[in-house]
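Yeah, one chain of the complex is gone here, protein chain that is, but the others are all in their spots.
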Amino acid sequence: MIVVMKRESAEEELGQVLKQISEAGLKGHIVHGAERTVIGVVGVVPVLPELKEMLEFAPGVEEIVPITKPYKLSSRELQPQNTVINVGGVTIGDKEMVVIAGPCAAETEKQVMDTAQAVKAAGADILRGGAFKPSTSPYHFRGLGEGGLRLLAQSARETGLPLISEVLTPEDVELVARYADILQIGARNMQNFVLLDRVGKIGKPVLLKRGMSATIQEWLLAAEYILSQGNRQVILCERGIRTFETYTRNTMDISAIPIIHKLSHLPIIADPSHATGKWYLVTPLALAAVAGGANGLMIEVHPTPDRALKDGAQSLTFENFELLMQQVAPVAAAVGRRMRASAASVPASSGG
Amino acid sequence: MIVVMKRESAEEELGQVLKQISEAGLKGHIVHGAERTVIGVVGVVPVLPELKEMLEFAPGVEEIVPITKPYKLSSRELQPQNTVINVGGVTIGDKEMVVIAGPCAAETEKQVMDTAQAVKAAGADILRGGAFKPSTSPYHFRGLGEGGLRLLAQSARETGLPLISEVLTPEDVELVARYADILQIGARNMQNFVLLDRVGKIGKPVLLKRGMSATIQEWLLAAEYILSQGNRQVILCERGIRTFETYTRNTMDISAIPIIHKLSHLPIIADPSHATGKWYLVTPLALAAVAGGANGLMIEVHPTPDRALKDGAQSLTFENFELLMQQVAPVAAAVGRRMRASAASVPASSGG
Amino acid sequence: MIVVMKRESAEEELGQVLKQISEAGLKGHIVHGAERTVIGVVGVVPVLPELKEMLEFAPGVEEIVPITKPYKLSSRELQPQNTVINVGGVTIGDKEMVVIAGPCAAETEKQVMDTAQAVKAAGADILRGGAFKPSTSPYHFRGLGEGGLRLLAQSARETGLPLISEVLTPEDVELVARYADILQIGARNMQNFVLLDRVGKIGKPVLLKRGMSATIQEWLLAAEYILSQGNRQVILCERGIRTFETYTRNTMDISAIPIIHKLSHLPIIADPSHATGKWYLVTPLALAAVAGGANGLMIEVHPTPDRALKDGAQSLTFENFELLMQQVAPVAAAVGRRMRASAASVPASSGG
Partner (left out) sequence: MIVVMKRESAEEELGQVLKQISEAGLKGHIVHGAERTVIGVVGVVPVLPELKEMLEFAPGVEEIVPITKPYKLSSRELQPQNTVINVGGVTIGDKEMVVIAGPCAAETEKQVMDTAQAVKAAGADILRGGAFKPSTSPYHFRGLGEGGLRLLAQSARETGLPLISEVLTPEDVELVARYADILQIGARNMQNFVLLDRVGKIGKPVLLKRGMSATIQEWLLAAEYILSQGNRQVILCERGIRTFETYTRNTMDISAIPIIHKLSHLPIIADPSHATGKWYLVTPLALAAVAGGANGLMIEVHPTPDRALKDGAQSLTFENFELLMQQVAPVAAAVGRRMRASAASVPASSGG
């Protein structure tokens, strides 16, 4: 931590700041500049994370500049090698591409089963589907609840695909964990800290979506909540951030992918369906994410998107999902990633 | 709802869209323009909120333009007169200014009690203080829990001030409601829909902070969750939105105040402490919010901000809070609002 | 400047960085921390502003943290007392409120003259009006050019009001300066550096609007362009920044007002007409800006806003402008500012 003193700060203010630093068990090194004095704070800072805020308020202090990164367990500095997560034989975080696909929400037995079989046939590795759905309006469809979980789990079992499903609230963590192999934390819950704590205590992988207005640092700190409770199986998912642009629902931040790879050992996948909100943008953005280094994709698929109860406009038909898979394969190969066995059977003739 | 067809849309696509509209129990009026055909959709749309998404996907459709506002109970169209909420004799939503003040978090009995007495003396109407604190990092102070609630309730009782405190998760709603007179939903939980449902079922007022990246429409829809569960006592609180500017923690959107007054009957107050993150900006922003029409203010106060365990840099000292109250009074008067009795005794000599 | 070395940086990398600092005529002070080494760079940095970028690239360097503010002439550290600008007897930057009002664009002689007389009668101090208009679309009205300047100058002369008008391009600076008393640089031109240089060489005050996505620091650096060419008469104007919110055209950043007062000695006024784009939000935002410490206001007024060739929806009628002036006066008084003589005759009965 660097403490920047004001130009006109008094000698005794400097002394006072040094005293606070020393009381916190740390050491302050003074550097007198031509215009200002700064203090380099030295020492491990485990007990008093609020020192920064205390010093910010001290008389004579202009600014505090944090140097050490605030996240630890999610940092690549702590763990240089990639975290690889194994879900029913599907690995996430290594050289293989993982494709998660399925409906936004479970609606009927037939819709879930047809979709599961279609995405499996096209080469998907994991089935997605929501039983508890966040919805901006209280008057919209909010999911089938446990009934939906049952439908999803049944289709997962029959197709042999692991299942990922969203959990909205701490009270439902155990329930969702009974049916799903991966628990999803949605963008709106990225800073639902009680929920993060709770999924940090279960023994199943967690997919943590980036909040709509979360910086990359805040995202890694949210992962840190889960990791620090003992659950080291965290998968990050970029799904677009909120900007001034209105043509897309969100702006997909592809740069987050290489940045996460640099800062963290956790795997990162991309969700172009929610990022764009428009089905015809899903494939180009999926290709971009793969080329940018994503460990996988999460794609919404629906038998009849124009009849979907939720997010139809961003869902691919079975046919379009198959086309996406055919286009993804050569791009993945071009950046040195393998599609999994199931996908390998898909002819690699490019679209473009 | 207006359906805009593509320039090159076929006659049978138009027919198909009209069929979908009609199946939803609505009527479509066709307007053939020079360049495009549009369909005006007529009828009340209670059963099928997903019609919009279905139509967006229909062949030949360029765009769907919603006309009816998606929120109902929070809309001024439904209820023209202001909602006025009474909390232990303090009214919120009428011509009187309400001032909520207190520490960010309860830390010790002395800190809470000293602060309660100081803000009461300076003219505050309601005591604020957190026992469950959201924190970006898992390694920071997260509140004293029920012990903190007890301290806060005791100070509230002794000073005669009603108490507002934040609830983070559905499981704690009843607990917090036992101690607090108003439940606060923080910005990060504005779209924690399970929590909104839960506070919609209790008989106490709820203060709903605007999410960091929430549009005004999403905010009113979040309020709609609470209102539609039967709890009509919702107070909105503008606390800054996330923008590209880094000098302040957030950018306070003062225009939200007159906009809410136009769109909704719900009271709106402003929280300049969280909006700016810097104590020396709190008073000018408080004055601006009052001049812009806010029904009240929420201000963080701490006996020794440089020693605060949470958000010290944005807290006012007792002395600065007193100065703020002295400056607020004449501005409130200038826009036709009264400070409450307790504040009336403060000499109205302006600062500026 | 602080150079933060990487955790794993080698000793010779540290030596190399120190060498670069020393070659730039500066001194590096090393602070060895528990986790990292940082270097405090000491000395005045006038010749090599690119040192920061060079060091950023150096092996072993994690990050460069600038300490000294990059703007000098606009900084309050250099000049503690407020800059006060005198335009034909109207002062900007002292305790008096300045109100600039008039049409967005000059359209006809009658429109300009009627508006000038109406705003004068209601207490405005300076006439505004555009002859060269920036327009998002090439197919929209772009102003009357020199003919418009002539109309504006004539109305200014006859009402005795100084005139402010926008200049779009360096070639027109002299032309606009022949007619106008203050030159306006619009938001889209805030980083039109050639234009800034040019207006920095004329002897007339310049009003510099904040760019739509400019940070406060970038804004002060744009002012620095003008100041560093010798023109010290710069007035800043907050007019809203671009955010995700779509209800308003822009989000007015009221906090910019006290921040500018803290960082700089330059006067700052507010333009609620462009910030909101909606006439019914102009008055509440004007009041908020005044309460927040603005030195003045810039308001669009039009005889028949529904017939305006440009920005009608954000213009006030004569009657609404008069109401605004009546509401502004008591708020200005409440924060210790005086309306000018002309406005003093307006009865100070509050609206609210």
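Note that the chains are named A, B and C in the order they appear, and that numbering of residues resets to 1 at the start of each chain.
By definition in this document, contacts are C-beta pairs under 8 Å (C-beta built on N, C-alpha and C of every residue); 3 or more make two chains touch, one makes a residue touch a chain.
Since the structure is predicted, the reported quantities are computational estimates derived from the model, not experimental observations.
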item	value
Options A:V3, A:I85, A:I226 or A:A289, residue touching the unrepresented chain	A:A289
Touch list for subunit C against the chain that is not drawn	46, 49-50, 53-58, 70-71, 134-142, 168-171, 188-189, 191-195, 212-213, 218, 221, 224-225, 228, 242, 279, 305-313
Footprint left on subunit A by the chain that the document does not show	213, 215-217, 241, 243-248, 251-255, 257-259, 262, 275-276, 280-281, 284-285, 287-293, 327, 330-331, 333-337, 350-352
Hidden partner chain, residues of subunit B it touches	2, 4, 7, 29, 31-36, 38, 40-44, 63, 65, 67-68, 77, 242-244, 246
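Just so we're on the same page, only the chains that are shown with their structure count from here on.
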item	value
Mean-CA-position distance for subunit B and subunit A (Å)	27
Euclidean distance of C-alpha centroids - subunit B vs subunit C, Å	30
Centre distance in Å when subunit A and subunit C are each reduced to the mean of their C-alpha atoms	39
Per-residue overlap in subunit C, given as positions that touch at least 2 other chains	243-244, 246
